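The other protein chains are all here in position, but one chain of the complex has been omitted.
Labels run A and B following the written order; every chain starts at residue 1.
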Amino acid sequence: MEFEPKILGIACNWCTYTGADLAGTTRIQYPHNIRVARVMCSSRINPSFIFRAFELGADGVLVGGCHPGDCHYSTGNYYARRKLAVTKKILEFAGLEPERFRVEWISASEGIRYADIVKEFTEEIRALGPQTRFAVRRDIEA
Amino acid sequence: MKRIEARLKEEAKRLLENGEVEVVLAYGKGYDDRHPMPYAAKTVTDTERIVFNEYCTHNMARYLMDYPPGTRIAIAVKGCDSRAVVVLLQEEKIKREDLVILGIPAAGMRDAKTDQPIDASTTCDMPNPVLYDILLGDEVTVPGTSPYKILEELEGMDGKDRWAFWSGELSRCIRCYACRNACPMCYCDPCFVDQAEPRWADKSPSLESNLMFHLTRFYHLAGRCIDCGECSRACPMNIPLHLFHKKVAKECEAMFDQAAGMSVDDKPAMVDFRVEDSDEILL
Partner (left out) sequence: MLRKIGFERTSELVSALMEKGEVFAPVANSAGVNFQKIQEPGDVTLDFYNTLQSPKSVFFPQTDDMVRYRLTHEGTEAEEVPLDFEPRIVLGVRPCDVRSFEVMDRLFSGGGIVDPYWENRRKSTTIIGYAFDKVDPADFYSTFGIGAADPTGSDIFMVKGESAFLLKGITEKGEEVLGSIDLIEDASAKDKEYFEERLAGASLLETRTLATEGTAEKLEAVFENPYWVGAAAPCLNCGVCTFVCPTCHCFDIQDETLFGKGVRRRIWDSCMFTDFTLHTSGHNPRTKKSQRLRQRINHKFSYYVTNFDVISCVGCGRCIRSCPVHIDIVAVVEGAMALP
């Protein structure tokens, strides 16, 4: 059976999530491997979410927020940018394949771009194969 | 060092005698010369037990949070210890007016476990306190080694090899939390790892739970860790945690143009931002 990546998406309500909705309503097709969790703002994201996602067996994590300068709460994504940058550096230094974690700024009108990014990311993760370093308990399936 | 010890005792005595402080955080006699202990002197007689030698590596800033807010405390600090005090001031956990900072320019410190000299590969590169009220000795100069030079080997490795290294090291962790408890910046009550809801990490020392604990802690100290190295010295399993903390500190300094604990007027990097921060840092 071909490997189907499990990708966690975390999208901010005002921009990325709305953009994803737009992709949906305009019937743009993109791979189903991503499961999206909605947060009100990208700054809500606790970097431990990313670590935990990999621990629980995620093959990839895609975070989406508003473009810097356009945050619904003015400054949330500026904080998020710093936090998520540190998260990426930690994954890299630990040898945990930082390419499995991606951050994109996707606005509410960028439905096509959302779909394109998801397509691209899913194929990248498919090529990388299952994430087995952190996900030591991958054998436990629901 | 003997001179510093004498000055330390002198100042401690004076400050307690005239009631300027309620407690002096310094070092005291342990079971032998190589094992001094963190010591809290509360009376003039207590100050007789104060010592200072090359094995006084403990970061006394760790004990500042043990006292109720408003306690007037004198604290003996070396280079990186003083930076820890600065971070606690930045985070408003203590007030500047409640502290008398006794700065100790420290050179020639040694690790009590191994009797090896401590240099920038296991601690920060600043032997002189960055903040103090009274300096107890002359400032020292040490040969300029970068505190990040020691990372070169790990940085040069392939991701796979780095993973082999860290998973090997962190699988030895027995979750004693000596690292967390030795750190002046780990003052959260409750700590995330002690929470049952949400359950961030299981209590048993499996590799994945250990990773959740350590990776999260490395993140929680980003922009706050002042590289004293006490975490690694406290670890009974000799896990080189300080290397990871150094790497995070190095990256934060490069990305945000700010080192932890240098100036009381700085905001810690992770609760600050600049509009000009580059998206490049996310790559």
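Rule of thumb we're sticking to: a contact is a pair of C-beta atoms (placed from the backbone, for glycine too) under 8 Å apart; a residue touches a chain by one contact, two chains touch by 3 or more.
Remember, predicted model here, so these are calculated numbers, not experimental data.
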Of the candidates B:A6, B:V140, B:C176 or B:V271, the residue in contact with the absent chain is B:C176
Of B:G70, B:P117 or B:P236, the residue touching the omitted chain is B:P236
Which residue from B:D202, B:E253 or B:D272 sits in contact with the chain not drawn here? B:D202
Could you list which residues of chain B touch the chain missing from the display? 28, 30-32, 35-40, 58, 62-63, 66, 112, 169, 172, 174-178, 180-182, 189-190, 194, 202-206, 230, 233-234, 236-239
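Going forward, only the chains that are shown with their structure count from here on.
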Using the touch definition up top, name the residues of chain B that touch chain A in the complex. 154-155, 157, 159-167, 192, 200, 206-208, 211-212, 215-216, 218-219, 222-223, 244, 247-248, 251-252, 255-256, 269-275, 277, 279, 281-283
Which bits of chain A are touching chain B when the two form their complex? 47-48, 51-52, 55, 68-69, 75, 78-79, 81-90, 92-98, 103, 105, 133-137
